[in-house]
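The structure under discussion is supplied below as structure tokens; questions concerning it will follow.
Every protein chain but one is kept in place in this view of the complex.
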Amino acid sequence: MSERTRSAKKGSPSADGSVPPGLTDEEGRRLLDFYRRMVVIRRFEERAARGYTQALIGGYCHLNLGEEAAVVGLVAALDERDYLFTNYREHGYAIERGISPERVMAELYGRVDGVSKGWGGSMHLFDVDHRLLGGYGIVGGQLPLATGAALAISYRGSDEVVMCTMGDGTTNIGAFHESLNLAALWHLPIVYVIINNRLGMGTTVEKSSAEPELARRAASYRMASARVDGLDPLATYEATRAAVAAARAGAPFLLEVVSERLRGHSVVDPAKYRTAEEVEALTSHDPIHTVGARLMVEGLLDAAGLAALDEEAKAIAERASAFAESSPHPDPSTLFDYTYATPVANDLHRLPGEPLFAARPRPTEVA
Amino acid sequence: MSERTRSAKKGSPSADGSVPPGLTDEEGRRLLDFYRRMVVIRRFEERAARGYTQALIGGYCHLNLGEEAAVVGLVAALDERDYLFTNYREHGYAIERGISPERVMAELYGRVDGVSKGWGGSMHLFDVDHRLLGGYGIVGGQLPLATGAALAISYRGSDEVVMCTMGDGTTNIGAFHESLNLAALWHLPIVYVIINNRLGMGTTVEKSSAEPELARRAASYRMASARVDGLDPLATYEATRAAVAAARAGAPFLLEVVSERLRGHSVVDPAKYRTAEEVEALTSHDPIHTVGARLMVEGLLDAAGLAALDEEAKAIAERASAFAESSPHPDPSTLFDYTYATPVANDLHRLPGEPLFAARPRPTEVA
Amino acid sequence: MMAVMTFRQALHDTLRDEMHRDENVVLMGEEIGVFEGSYKITAGLLSEFGERRVRDTPIAEEGFTGAAIGAAMLGLRPVVEIMTINFSLLALDQIVNHAAKIYGMFGGQARVPLVIRTPGGGGQQLGATHSQNIELYYAFVPGMKVVAPSTPADAKALLLAAIRDDDPVLFLENLALYNTKGDVPDGDAPAEIGRAAVTRRGSDLTLIGYSRTAFVANQVAQELAETEGLDIEVVDLRSLRPLDRTTIVESVKRTSCAVVLEDDWLTYGIGAEVAATISDGAFDYLDAPVRRVAMAEVPLPYSKVLETAALPSHEDVINAVYQTLDAVGRRRPAARR
Partner (left out) sequence: MMAVMTFRQALHDTLRDEMHRDENVVLMGEEIGVFEGSYKITAGLLSEFGERRVRDTPIAEEGFTGAAIGAAMLGLRPVVEIMTINFSLLALDQIVNHAAKIYGMFGGQARVPLVIRTPGGGGQQLGATHSQNIELYYAFVPGMKVVAPSTPADAKALLLAAIRDDDPVLFLENLALYNTKGDVPDGDAPAEIGRAAVTRRGSDLTLIGYSRTAFVANQVAQELAETEGLDIEVVDLRSLRPLDRTTIVESVKRTSCAVVLEDDWLTYGIGAEVAATISDGAFDYLDAPVRRVAMAEVPLPYSKVLETAALPSHEDVINAVYQTLDAVGRRRPAARR
């Protein structure tokens, strides 16, 4: 946990309880805003977990619990015109990009008002208007795509940036290598972000990456990189702004954001592979606690204010799930609507129980 | 071409014609031996090119012309018990591993006495006795395999080493990244060798690798690495010995061997993308010339000795092709002999023209 | 001696027994050790056998599958778990161009005694990329063997056979089968790869499936015997490559009609070969077209409603049986609704 020690240089309460140097006014306002957003994500994710146990959400469901500070700091550093590609652990990103929690939750519930019209589910949020270009469930699958989006931007000479997030475990797959090499060769406007929550599912970074300081892998492509404390939303924001600026100038960047995953890999994982001490340590790192405490110490929030924020976030999550539950299921008649964008002759619209060819007239009974 | 300048520290004639410090007796003997071997490869490859134009060799045929010094230096540093995995440009490696040029040429001719019994061809030489575990035509395909062979060695606690060679272009494919990471994580006894001949087919290293000093890519796996002048067989040999020793102690190694490809990518490529100056420069780098000249300067070989070596090499190449031409073609009846190692029920031994089921009795003519 | 156990347990116990029997058997895959496997097949094996024999890998399907192939070339007998068959696309080059080619391409000099265990299956709302049935990609390739058990007993017998076979074997599992139960004989009796089984004799119609759909076929046959007095023969393919054409065709020669069940897409799916084989080999016996019951041809949607519409249901199977019996004029009057 050495990177924890060289993390946020100012402002967060240190382990011995002493108060680090204070925040500027602007930083204070920003931190308060970030905190509010973090709490929304927290309550949204908890509500989603409940929706899963209520069997209103199916499939896999991966939460951003513990990663709220990272999510908020990262997305805040993007412009509206920028593009975001991410993985299956992306509810928080969708909300931060400005998509309404209602539409995000409706997607988790598989309803027509979901961002992906119910076709994608938790792992596949997408909203072309908010330039969230997916949620992808294949580990590493988003990297070549994001690289290609950056290629299209560069080809047109426009000035958007692409951000592509991934987990620590994802840095070991071939697509990571191929993509970063292309981006560096072609000077593409892209920031690759590793959310290092120290675990794949139950496998640690040390067990899966021979160079566990993941940002260092940028050197293979002569790419600039940095490592930042993802439990500190301000530090994450500042580091991301610098990375995005570099990318906008045509120098792709690799940013490692060191974070925590508070619960199991997905809602159904009890995370038995964690020791009691690890679980204990996690709680003290929980960014909702540490950032909340810091705001109190800084005098930017009192207990009542904190409670109010929390109530507001809970209400947002409740509204989202109420909306989702009341949104209709897709109609089975729409099953064949999205196989092809350009309609095509002889596309087979056959339901599983239907014969390929209309039945022949019944033969007359023999003998 | 900066690496050319910081290449072999002693012994090779420098560009201004001055004679560098001399060789020890042992080095002298070794260099003479290496040279003899290099000439054998040279003449073998030239004979193969002729076999190709005579239509006795089919498919693709990639030659080691220009890479002889690298091939000889690399293979000499291996023990007999060590394993070698390589790519489709591997005739020289096969010969250096001790396989008779006859059996190598017979494989190129697709005959039963070929190392792979005619099933593999130029790209797929394999000889289990000489621990040459292939010749592979899919770029990068050999890397995971070689890594796994090293895993098997480590699993058994025995002390062989695996060498896995590849081209410069191959370092950009995902399998490179995945394999090196595994080897470093698991402390496998393997040396990965990049033969950097500056070109994929016609694409330069600079156009395909964002970090063109390819050995540096080892850092992504905390793996040791080195770069050596592959036109100098002694330097290559020494660097390889060090790499092999490290690997034998459980520390995988990445060795970059900077070399030249004298002709086109394969026999049929006229290499029109090279400028006249480039072609000119190549000739002066030809290791057969430079090493031959060095041996003369050192007084280890005179013109007559050189001519004798050359005659001997030509004779070997001629014998190889005569043997190959007289070796029988595989019998078509052996077509189904190598689909499975464990015979299996219902394996379909159907020739392309045969029906799946025996013909029904001919129906009587209707009307 | 027999014991009743789940499909999961049969796999687990067989892996464990084989590891005890043969030091060369090693397990590799993502999250099979500390996490005990995504579907818990390998639970407890890391603590029993240690990291040397139960190897958690990075997320690098191509790399670790290829490494298993290379290790097999030197005589280990790796059993690789690919978490779901969808992710095997990333390892396909290593499997198709290397594992399946090495024996032949080098003239029989190196064997690749490798098993790849991997589950397919839709119906869990996992969406378009996580619900595919792409066993076709392996079944198509000479040099591969592909087995697809439908019962705990076959899970054991075919896994024993696969581990002891000197060729690369894709061992197809299915998410929906893991919790199914059945008798599993004690003792050491590997199945013969390349053989289908007639799991139920009957004369009215041949119902054909593999993996989950063989389970469904037996269930439906049983149900229709009880409720409608129908006498349906069931063929469980068990091996997709080699495909046991004789057993299939002989069955249809007896029944003169067939319904093929598959969980993949219809066009070019596994059922296409089965139907083509029947139509050819039993040409003079067939009284109605071979009916295929398969997925709708769409990327599988997440929404439960849409997913259900896209996947073959129990009802779909029953209707296909009825319609085929109608077509051959054989549906028993008692059974008419």
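Each chain carries a letter (A, B and C) given by its place in the written order, and its residues are counted from 1.
Basically, a residue touches a chain if its C-beta (ideal position, glycine included) is under 8 Å from a C-beta of that chain, and two chains touch if they have at least 3 such contacts.
These figures come from a predicted structure and were not determined experimentally.
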Among the displayed chains, the hidden one touches A, B, C
In the whole complex, of C:Thr6, C:Asn97 or C:Thr246, the residue touching the missing chain would be C:Asn97
Would you mind spotting which of C:Ser38, C:Thr129, C:Thr206 or C:Ser256 touches the chain that isn't drawn?
C:Thr129
Of A:Ala55, A:Ala276, A:Ala303 or A:Ala341, the residue that touches the missing chain is A:Ala341
Contacts from chain B to the absent chain lie at residues 58-60, 110-111, 116, 118-121, 123-124, 136-141, 169-170, 172-174, 200-203, 207-209, 273, 329-332, 334-336, 338-339, 347-353, 355-357, 359-360, 362-366
Go through chain A and note every residue touching the omitted chain.
83, 85, 114-120, 124, 126-128, 133-134, 136, 138, 141, 143-153, 155, 174-175, 177-179, 181-182, 185, 337-342, 344-348, 355-357, 360
Positions on chain C where the hidden chain makes contact:
86, 89-90, 92-93, 96-98, 100-101, 104-105, 127-129, 134, 136-137, 139-143, 241, 243, 264-265, 267-273, 275-276, 279-281, 283, 288-290, 292, 297-299, 301
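We adopt the following convention: only the chains that are shown with their structure count from here on.
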Reference chain C; chain at largest CA-centroid distance:
B
Any idea how many Å lie between the Cα centroids of chain B and chain C?
40
Multi-partner residues of chain C (each touching 2 or more other chains)
57-58, 60, 62-63
On chain A, where are the residues touching two or more other chains?
172-174, 207-209
